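For reference, the structure discussed in these notes is given below.
A single protein chain has been omitted from the complex, and every remaining protein chain is retained in its original position.
Order of writing sets the labels: A and B. Residues in every chain begin at 1.
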Amino acid sequence: MTAVLEVTNIRKSFGGIAAVNGVSFDVQEGEILGLIGPNGCGKSTLFNCILGQLSPSAGEVKVDGKVVTGMRPSELNGLGVSRTFQLLQVFPKLSVRENLILAGQEHQGNMLSRLLGPSDAGLTEAANQMIGFFKLDHLANEPAGGLSYGQQKLLDAAMAFMGGPRLVLLDEPAGGVNLTMLADLKDRLRAINQEKRATFVVIEHNMEFVMSLCTRVMVMAEGKVLAMGRPDEVRANPAVIEAYLGH
Amino acid sequence: MTAAKTLKIGLGIVVIAALIIVPMNFNRYGLFILSQWAVMTIAAMGLNLTLGYAGQVSLAQGAFVGIGAYTAAIMTSNGLPLIGALGVAIVLCFAIGWILGYPALRVQHHYLAFVTLAFSTLAFLVFRNEDWLTKGIYGISNIPRPEIFGYPTRRPLPFYYVCLGSLALVSLAVWWLIRSPWGRAFIALRENPVRALSLGIDTRRYTLMAFAIGSALGGVAGTLYAPLTQYVDPVPFHLSLSLDLLMMVIVGGSGFFFGPFLGAMIAVLLPEWLRFTQGYYLMLYAIAVIGLLIYSPTGILGILDRFISERRTKAASAQRAVAKAKLEVTP
Partner (left out) sequence: MSNLLDLLIAGLATGAIYAIVAVGFTLLWQTSQTINFAQGEFVMLPAFLMLAVMHAGAPFWLAILIGIALSLLLLGLGFKMLLVDPMLRHGVLPLAIATMALAIGIKEAAKQFWSAEASPFPSIIPGGDITIFGRVVALQSIGVLVLAILAVLGLTTLLNRTSIGHQMQAAAQNPTVARIIGVPVERMILLTFLINAFLVALASLLITPIYLAKFSNGEVLGQAAFIAAIVGGFNQVRGAIAGGLLIGVVDNLSAAYVSTQYRAAVPLVLLIAIILFRPQGMLGRPEERTV
C-alpha cells in the first residue's frame, strides 16, 4: 500500500526565519491525520507548501507516489487534492448550490464543454446530494453570504468534497462553530472518510475534536515535528504536554 | 416569484418592441444616436465581462473599438464584405486582448490600469502615424454600408436594425457565457482568486479569456462603428473613449448584465437631452458620475440590487419570526 501523501524534509523560511524547518511525514489511504501545535508553529505554512500556495525553500511532496512539489494549486486540485482555509472562503454572492457547482465544475469535461454545455455542468444533482448530506437543504438557493458562520463553515467543507477528492486538507474546520454543528461536522467528515475512502489531514485547535476524529495525530512546535502517533500516545507524550497541552 | 418573472418577460417584450417600432418615424439624427447607443453597448458589454465579471481593470477598450473600426474601414473600402471584416476584427482583437492579458497575471489593479492605458495610447499613435494603412489624420471616408441577405442598408433605418440585431446577438452570446461555468469561474476570479485556484479553477486561463473575449466584443462594436459613421479617423479612439466606456460600465452597474445598456444610454443619450445646457453637459455628467459613485460604487443597478435584497432580507426575517411564533404556540 502506497501512501496518499508523502512529505519529505519540507523547509520554508521568510527572510531568514524558518517557519517550517524540515518536516517529514506520510499519510496512508483512508487515514485521518490530525495536525496540532501552538499558534505560529508552522501548520498553515506547511499546508500552503504542500498545496502549492507557497513554494517550499527545500523538500519534496508526493501525492500517490508522484512528485508534485511546485505544482500550481489548480493542477493539484485536478489530481484530487482539495482543501479548506482557516478563514472562511465561500463566494458570498453566489447561492449555496452555485458555490458547490463552482467547486465541482472544473472536474467535469473540458474548457469547451464548460462553455457550450449546460449551465450547471451537469452537477445540480451532485450539488443537491452534497447539500442534503450537510443538511443545508432549506438554504440551497440563499446567497452564501447570508448564512450563519457555522453554516458557511459547513458549506466551505462541502465545497472541498465536490470534486470527489482523494485527499483533503482541512485548516481549522471547527474554528468558531457551535457545539451542535460541531457534532454534525465531525459526523459528516467521518461518514465521507468511510464511504468514499477519502484521506484527511486536519489542522485543529479543538483537542476534543481532533482526539475523537483522527486516527493519528502529529504535533508541531517551532517548525518541527515534535511527536507523531495515536491520539492516546500523543496525549501521554511528556514533550507534547510540556509544549502544548500543558497550558 | 412567478408573477415577478411574468412581469420581467413582459417588460422585456415591451422594450424590444419599442426599440423596433418607435424609431420608425425618427429622423436621420435620432436614428444615428440610437445606433450609436447599440454600438457602444456592445463595446461596454465586452468591458463589463473583463472588469465587471472577471474583475480585471482595462483602460484599452476604446483601442479595440478602434482596431475593429479600422479593420472594417480598410477591408470594406477595398470591396471586401463587412462580415469578413467582422471575422478578422474578432480574431485580431481576441489575439491582442489575450496578449494584453498577460500583464494581468503578474500585476493587479492600478498597474494593470497603467499597462492598458499605455497600450491604448500606443494604439492611437499607430492609427495616427501609419498613413499607408490608416490614412493618418485624414482618415478613411466613404465607408460603404453592407448588404444583408441582399438588402442594402444604406439608409439610416435599415442600418439601425443592423446595429440593433447585432446587439441582440451579442446580448444572447454574453448571456449564455455568464450563466455558463465560465461565467461562474469569472466571478470566482473576481471575488477570491486564491480560493478559486484551490478549487481547480485555472485562474490564468480564465483571466486571459476574460481579456480576450472582452476585447473581441470591442472589435465587434468597432466593425459596426465604421459603417455607421462612414468615416474613420484617429480622434474618436483616443484614450478618452476607453475612459468613457469604463464609466459607462461603472455608472450602469459593473457586474450586472444590464449595466452596459443603461450606462451606454446615459453616456450617449444624456448629452442630447442636456443639449439646452450647451457646453456644460460634460461637466454636469462628470459631477453626476462622482455623486453616483460616492452613493453607490456599483452604479445604478447596484442601488436597485441593494434595494431588492434589503426587501428580501426583511421578508425572510419576517417569515422566520412567524415560523418561530408558530413553534412557540404549538408545544
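Operating definition for what follows: a contact is a pair of C-beta atoms (placed from the backbone, for glycine too) under 8 Å apart; a residue touches a chain by one contact, two chains touch by 3 or more.
Everything numeric in this text was worked out from a predicted model, so none of it was measured.
**Student:** Which of B:49, B:86, B:115 or B:220 touches the chain that is not shown?
**Tutor:** Within the whole complex, the residue contacting the unshown chain is B:115.
**Student:** Taking the full complex into account, find the residue in B:3, B:24 or B:294 that is in contact with the omitted chain.
**Tutor:** B:294
**Student:** Considering the complete complex, identify which of B:235, B:283 or B:322 is in touch with the unshown chain.
**Tutor:** Of the listed residues, the one touching the omitted chain is B:283.
**Student:** Which subunit B residues would touch the chain omitted from the figure, given the whole complex?
**Tutor:** Output for subunit B: 57, 103, 106-107, 109-111, 113-115, 117-119, 121-122, 125, 128-129, 194, 239-240, 243, 246-247, 250, 279-280, 282-283, 285-287, 289-290, 293-294, 297.
Everything below uses one rule, namely that only the chains that are shown with their structure count from here on.
**Student:** What is the distance, in whole Å, between the centres of subunit A and subunit B, each centre taken as the mean of its C-alpha atoms?
**Tutor:** For subunit A versus subunit B, the centre distance works out to 40 Å.
**Student:** For a test of understanding, state which residues of subunit A touch subunit B in their complex under the given definition.
**Tutor:** 51, 53, 72-74, 77-78, 82-83, 85, 89, 91-94, 98, 101-103, 105-108, 111, 114-117, 119, 121, 146, 159, 162-163
**Student:** In their complex, what parts of subunit B are in touch with subunit A?
**Tutor:** Those in contact with subunit A are residues 177, 179-182, 184-185, 187-188, 191-192, 194-195, 197-203, 205, 313.
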